[in-house]
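This report concerns only the one structure given below.
The full complex has more chains than appear here; those shown keep their coordinates.
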Amino acid sequence: MGAINPRHIVAARDLRKRYCRRTQVGASPGTLVADPKAQVSTVYLVSYDTSQFFEKNDLSAEEISVLKGRGKNLWIEVVGLANVTIIQHIGAQFGMHSLAIEDVINTHQRPKMEAYDHQIFIVIRIPSMASGVKLRQLSILLGNGFLLSFRDDVDEYLNLVRDRIRWEIEEFRQHGLDYLAYTLIDTVIDSYFPILEAVGEDLERLEEAVILHANDEQIYEIYRLRCDLLDLRRAIYAQRDMVKSLINDDSRLITDYTKIFLRDCYDHLAQLVDIVDAELEIASSLLEVCHFFMSARMNDVMKTPTLIATIFMPLSFIASLYGMNFDRSVSAWNMPELGWRYGYPFSLGLMAVCGIGMLIYFLCKHWIKPPKVKRRR
Amino acid sequence: MGAINPRHIVAARDLRKRYCRRTQVGASPGTLVADPKAQVSTVYLVSYDTSQFFEKNDLSAEEISVLKGRGKNLWIEVVGLANVTIIQHIGAQFGMHSLAIEDVINTHQRPKMEAYDHQIFIVIRIPSMASGVKLRQLSILLGNGFLLSFRDDVDEYLNLVRDRIRWEIEEFRQHGLDYLAYTLIDTVIDSYFPILEAVGEDLERLEEAVILHANDEQIYEIYRLRCDLLDLRRAIYAQRDMVKSLINDDSRLITDYTKIFLRDCYDHLAQLVDIVDAELEIASSLLEVCHFFMSARMNDVMKTPTLIATIFMPLSFIASLYGMNFDRSVSAWNMPELGWRYGYPFSLGLMAVCGIGMLIYFLCKHWIKPPKVKRRR
C-alpha cells in the first residue's frame, strides 16, 4: 500500500464539515450566532459618482449612519463576520430582511439570488485552493442607492475592484451600483478558472503517473480530486442559476446595459460548467483506467514467476526421481538408469528437453515474449 | 471475511419493511386500521392570539367539541396514533376528508401537500438515527382558524414550538396559523442537518479506515450508509416539492409574509439536497475505492510470496539435482561434480548466482523494491 499522506485525510475531514454548521434545531428563524472561527469585522465605505470619489476605512456604526445619505452610489464593504452587532446595525440601517442577515452570518449558504421588495440579495462563493478546494461566501445586498457586501476573508482579487472605481471614471463610475455588483460577481467567477486549471494540471500529472506506474496512492488522489470537483461543480451550477435569475430579474435595480455584461458572465459560467464536467468525466475514467492498469501490472508480475515455477516443476520432479533409493542390487528392474554409463547426461538431457519444450509451448501460446522484445521495453 | 454484526442485518430488515404495510387489497378507500405498534393517543390543545395564550393537555373527545370555538388560533396536537376513534372524531369535527384521515393513520405516506376545499393537508417525515435512519410521519391539517397535527412519537424539537408560542408574542403570536405550520415544517427540516452531519462523519471515518486497511466489513458499512442516504434523499426531494407547492399555493390560507419564510425553508431543502447528493456520490466512489484498495492490498500480499517461491524454485532444483543417485563408479560421466574437490562450494555458488540473479531481475523490473524503501513504509 502506498504511503497516503495523513495530512490529506485531515484536510478532507475539514472540507466536508463546512456544509453542516447551523444554528440549533428549533431556534426561531433569524437567530444570529457568529461562527467561532470568523474574523473581526472591519467596515469600508466607498461613495462615488462620475464627478467624485470618496472612501473611508474602518468605520464605526455611528459613522455609517452619518455617511449613509452622502454620494450617489454608496458601497459598504464588511470584511470579517465576527461582530454580529455591527452587521445587524448596518442591516437595520438599510432595511435588510432578518433572513438575509442570518444568511450573511451563516456562511454555509449555497449561491442564490433572492428578491426582496426593492432589494436583491445575492450569495456567491469565492474559491481558493490549499490542500483541497475551499469555497468562502460573499453576500451582496443591492438596494436603491447602496450596495452592501459581506465576506469573511481578505481576497486579493476583490481588493482590485476599489482601485478600478478610483481610476476608471468613464468605464466604471458613470454606471450605477448594478455594474459594481456585476464587477464583484465577475471577479469571483473569473477566479474559478485558475482553480480548475490547477485541477486540470493535477489530472494530467496523475494521468502520466498512472501510465508509468499505476498504484493505489493515485487512486486516492483521483478520488480526492473528484470530491473537490463535485464541490466546485455544485457551486458553479448554483451560480449559473443565480446569474440567470439576475438576467431575468424585472425589478428596476439592474439596467439593460449591465445585463449584457451579466450575459457575458453567464457565458463564462457555461464555460466553467463545460470544464468542470469534462474534468469530472476524465477523473472518473482515470480512476477506472488506474484500476485496470494496476491489475494489468499485477498480472505481469504474477505471470513470469508462475511460468518460471511451472518450468522448474518437471525438472525438479526428474531430479527427485533419480534421487530415490531403490535397491539396485535386488533386481535389474530397480532404477537401472543409475547404472547406465551415460545415465547422468541422459537425465540432464531429459530435463533440458522438458524445460525447452515448455518454453516453446509458452512462446507459441504468446504467454511469454522472446527476450529481444523484452529488452526493447 | 470480516465479522459483520448480525444486529445490523436485523436493523436493515426492519428498515426496508416500513414502506409496505397497508390496509388489505380490495378494501374500500378510507378504511382505518391502526398500526399494531402505534402508541396511545394523547391530545394537546393550544389556543392563542396576540393578547392571550391558553393550553390544555390530555383532552377527551368531548372537550375538543367544547373548546373548538374558543380563541382565534386553535392548534390541536395528537401524539400517538393507536386510538383511531379519537382521531376520527377530531377529523369529523373539523371536516377532514376521509382520505386525509386514512393518510394520518397509515404512517407510510411520502411527504406531500394536498389542497382540499379551504384546507391544506401536509405530510412530512421526521428523521431520527439509531442503528440506521428512521423516518417517522408528521401530518398537518391547516384549516381556517385551526391547525391539527398528528404524530406517533414524542420528538424533543417539536415540543420546543409550544414554548415559543408561549413566550414570543411579537415574533410568533401576532402571526397566523400558517406561521405555526411553517414553524413545524422548519423544525422538522432543520433536524435533517445533524443526521446528515452524522452520516458525513461516518463516511470520513470509513474513508480513513479504507485507506489504512480496506476490508469487506467497510464495504458492507458503506453499502448500508448508501441505503440510508437513498432513503433520506427520497424524503428530502419529496419535501422540497411539497414546500414548493406551499409557496405556489394560491388559497388564502398562507400569507405572503409566511411565504418569505417558506422560501427560506425551501432554500434549506436545496442545501440538504446538495449535501445528500454529495454524500451519495462520495459513498459510491468510496465503495469503488474500497474495492480497488482491497485488490491492491491482495496483490501486495500475493506478490511477495510468489516472488520468494520463484527464487527458491531453481535453488531447490539444483539441490535435488545433486541429490540424484547415479552410480559414479560405473563411468566418469555420472555426476563427476560429486567427486570434485570443491564440488559442494561450487554448487552453493551456483545457487547464490541463480538467486541473486533473479533478485536483480525482479528489482530491475520494479517488481520488488530495495529493502530501504520497504522499511520506510
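Order of writing sets the labels: A and B. Residues in every chain begin at 1.
Here is the rule we use: a residue touches a chain if its C-beta (ideal position, glycine included) is under 8 Å from a C-beta of that chain, and two chains touch if they have at least 3 such contacts.
Since this is a predicted model, take the numbers as computed values, not measurements.
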item: Homo-oligomer size of the whole complex, from 2 visible chains; value: 5
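Just so it is clear, only the chains that are shown with their structure count from here on.
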item: Between subunit A and its twin subunit B, rotation from the CA superposition, multiple of 5 degrees; value: 70
item: Subunit A-subunit B separation of Cα centroids, rounded to whole Å; value: 25
item: Subunit B partner contacts - residues on subunit A that touch it in the complex; value: 1, 3-4, 9, 12-13, 16-17, 19-20, 22, 25-26, 28-29, 97, 99, 108-110, 112, 114, 116, 213, 215-216, 219-220, 223, 226-227, 230-231, 234, 238, 287, 290-291, 294-295, 298, 301-302, 304-306, 308-309, 312, 315-316, 319-320, 322-325, 328, 335, 337-345, 347
item: Contact set on subunit B toward subunit A in their complex; value: 157, 160-161, 164, 168, 171-172, 186-187, 190-191, 193-194, 196-197, 200, 203-204, 207-208, 211, 260-261, 263-264, 267, 270-271, 274-275, 278, 281-282, 285-286, 288-289, 292-293, 295-297, 299-300, 302-303, 306-307, 309-310, 313-314, 316-317, 320-321, 323-327, 330-331, 333-335, 365-367, 376-377
